[in-house]
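Here the complex is missing one protein chain, while the rest keep their positions.
Lettered A and B in written order, each chain numbered from 1.
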Amino acid sequence: MSEEKRKAVEMLNISKIYPDGVVALRNVSLTVYEGEIHGLLGENGAGKTTLMRILYGEIKPTKGEIRLFGRKVSFHGPWDAIRHGIGMVYQHFTLVPTFTVLENLHLSFTSVGKKISESMIRRNAEKLMKEIGFEVPLDAIVEDLPIGVQQRAEILKILLRKAKILILDEPTSVLTPIETRELFKTLKKLKEKGITIIFITHKLREVKEITDRVTVLRKGRLVGTVETAKVSEIDLARMMVGREVFLKISKKPAKVGRKVLEVVNLWVKDDRGLDAVRGVSLDLYEGEILGIAGVQGNGQKELVEAIAGIRPIIKGRIVVDNVDVTNRSTVERYRLGLAYVPDSRLVGLVFDMSLVENTTLTNLHKVLTRAKRILWDKASEIAVKVVKELDVIAPSLNAPVKYLSGGNQQKVMVGREIVREPKIFIVAEPTHGLDVGATEFIRKTLISLRDKGKAILLVSTDLDEIMQLSDRIAVMYEGKIVAIGKAGEFSIERLGLLMGGVKA
Amino acid sequence: MIEDIISLTSSTLIYMVPLVLAGVGEIITERSGVVNIGLEGIFVLSSFTATIITFATGNPYLGLLSGTIVGLLAGVLHGIVSVYLRGNQIIAGVGFNTLAYGISIMGLVTIWKQHGASPSVSKIPMISLKIREGLTFTISPLSIAAILIAIGAWYWLFKTTSGLKLRACGEDPKSAEAMGVNVFRTRFYATVVGGILTGLGGAYLTVGWIGQFTRHISAGRGFIALANVAFSNWNPLMAIVGGMIFGFFDVLSIYLPIKIQLIYPEVKITTLAYLFKTIPYIGTLAVVSLIIGRARMPRALGKPYIKE
Partner (left out) sequence: MSLVQFLMKFRERIRARYEEYLVIVIEILASAIIGFSIGALVLYILGFNPARIYFILFSKGLSNPNYLLSKSTPIMLTGLAFAIPMLAGVFNIGGEGQLYIGALTSLVVVTFTHNPALGILAGIVAGAALGTFKAVLKVYRGVNEVIAAIMLNWVTYFLILYLLTEKLYNPQIPHESIPVPEDARLGKIPTPIGDIRLIFFIAVIASLVVYYILYYTNIGYMLRVAGLSPKTAKYAGFNPNLAIIYSMALGGAMAGLGGSLLLIGYVYSIDTTMSTLFGLGFMGIGVALLGRNNPIGIIFSAIFFSMLIIGGEMIELLAGAPPELADALTGVIVIALALPYTYRMLISYMRIRRMMKK
């Protein structure tokens, strides 16, 4: 680190305040040198993505200045940033899913004002792919490609536009460990070519593996910038969270009771008509947490929706507490003691409805008279119970839930099921997008439910969560359960390999 | 028999013009992600304006132009409301239909003191081909123009770069924006173009075909054009076919009663004609119900694009 490197990116005193009052960033400064891989670390909501979207011209900063290679710039939109050589790969790719890869490349090229024919683009693309050493099928329709390949297409698109600065936002969140390794190889090659890379992540392991320097954000403020080699993962965790992080939750050994859920040879299709769940069988017992690990998109969502009765079954059987519910409706399954907390608050809540109206969603039968009249008094009582049990912070019972924070919304979703006293809890991504406090709370709640004798089916892409909470673990890959056993039988490495489809 | 085929064909080509023009215009608008159900209102307003101008100047071409300009302005209004103000596109369209109807009838009453129809105005002359004695094939020059415009629109949408950009706005505006397309501007212009073509079609109603403005000049044709958009699977070439099919229903509703009257002179046709007038609507509904199943609309259609 002795040569005088150019400062590729300087973001000085950036602040961003949103119309509804949320302060996303306060006085954050960032310097990235040319040709380095710079990590941007922080929890969910720390402001990392917001900061980069400002750099990319997508969002206008409320205050602050940006300099590229020493010159001050002001972007009015991504096309400005693109013209200055910045490219960004989001978690949700900016490829038109119904076009082919080539059409997408064509679109991105000519949108920056260059007139190029598709054959020229094809030639340039093939040349570049050979240089870097990866393959992307140019004539395939984007949405038909596996995610890892789509991401490569996205990177190809950016490189073809002669980007000098590449921003990647949590790129590994949708990849298997094998694809992640490929990505890191590619990034190292790009670094050799002098491309500056900013790598947004919340995964400490990745920061240590691939970055030269790392900047840590917490709750919209800058904590510090350090050289990766000089810090440990625990140092980084402390910077990220601001207090000693206890990565282990203490829990008593499981007291397992009778079988309450049985899934037999289940086959389910996804929204596109392809087989998403291919012959899955599993049992769930009282008093245990069964964690289903796997990268997003391997059938977990479809499995869980099928068990809840929201998605139709092609083949197989589902038995709840010795009652065959395969042909029964969702409402009947709920009434037999099944509870489902979906992974998306958009699905589990109606944002424009009040807290009371939302807690009533799965408790409707409790507040209905025989004449089908709703007793809102009773519904309010249920809502009050939820607020008390889960310590929900809300302006009022009648305010629309969209005004609640994400963590509190999650608490409402979980709490409303808890007060129903069901036998089986199916929870998907329960702490996704929540801050550390809320995450801890929800996880402790799940454990106490399990201690009370409930059966919990946990679906999560967060391996730490799976390992912390589960008594037994199952791994899903491409619609099948590739391994199932006691939690002690799985190490993080073994889980990673199984999730990537490797027999381990 | 031959006379029937000739006259049915030429009538279909005359009747289909507004459906094709507005259909193609709306395809362009919807391919960019905006839905404009105010086509009916544009028809009414542009046909009315064309009638006034032609009445005042005696020149139907000026009338045609003025109607087209009205369509442009309507497109601008809908574009601003839908794209820049992020309004609800369906409600805005419904409101515009009511507004256009109100303004036109207000004008009709004020200017000509009539409640049903305006006086006749000069029309754009038809083109006639003499096939043999007593048999001519008559269409409007706009019939040809409509087909050419549809073909041109198809080529532009699918074979050019700017067409690709426009389609991206309708499929995935976030990605389009990220790739540097100005989604707002593109959608706005697409809406304006749609308005222009629909205005042309509306002006044609009075100044190229019927020859006067009536209270029910459009009678739901704007909505049949919308059905044509879906029927054509958002492809301008298919909109020609759809326009001919729906136009043919319209032709039938006029021809069948006349034919039946000729064959059975004792039947009272004037009232029975009302029943025949339902043919275009039943036909459209049948087509929409039975045939359009597999249609694939632009993914982002109708959703206002909201940046942060």
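Just so we're on the same page, a residue touches a chain if its C-beta (ideal position, glycine included) is under 8 Å from a C-beta of that chain, and two chains touch if they have at least 3 such contacts.
Bear in mind the structure is a predicted one, so any value in this text is a computation, not a measurement.
Engineer: Which is it among A:229, A:323 or A:374 that touches the chain not included here?
Structural biologist: Selected residue, touching the omitted chain: A:374.
Engineer: Pick from A:215, A:362 or A:431: which residue touches the chain that isn't shown?
Structural biologist: In the full complex, the listed residue that touches the missing chain is A:362.
Engineer: Give the residue, chosen from A:137, A:224 or A:395, that touches the chain omitted from the document.
Structural biologist: A:395
Engineer: Touching residues of chain B against the unshown chain: what are they?
Structural biologist: 37, 40, 77, 81, 85-92, 94-103, 105-110, 219-220, 223, 226-227, 230, 268, 271-272, 274-275, 277-278, 281-282, 284-285, 288-290, 292-293, 304, 306
Engineer: Taking the full complex into account, what residues of chain A touch the chain not shown?
Structural biologist: Chain A touches the missing chain through residues 17-21, 62, 308-310, 329-331, 334, 340, 342, 346-354, 357, 360-362, 364, 368, 372-374, 376, 395-400.
Rule of thumb we're sticking to: only the chains that are shown with their structure count from here on.
Engineer: Roughly how far is chain A from chain B, going centre to centre by Cα mean, in whole Å?
Structural biologist: Roughly 46 Å, centre to centre.
Engineer: What part of chain B is in contact with chain A in the complex they form?
Structural biologist: Spelled out, the residues of chain B in touch with chain A are 161, 164-165, 167-168, 171-172, 174-182, 299, 307-308.
Engineer: What does chain A use to touch chain B in their complex?
Structural biologist: It comes out as residues 53, 58-59, 77-79, 82, 88, 90, 92-99, 103-104, 106-108, 110-112, 115, 157.
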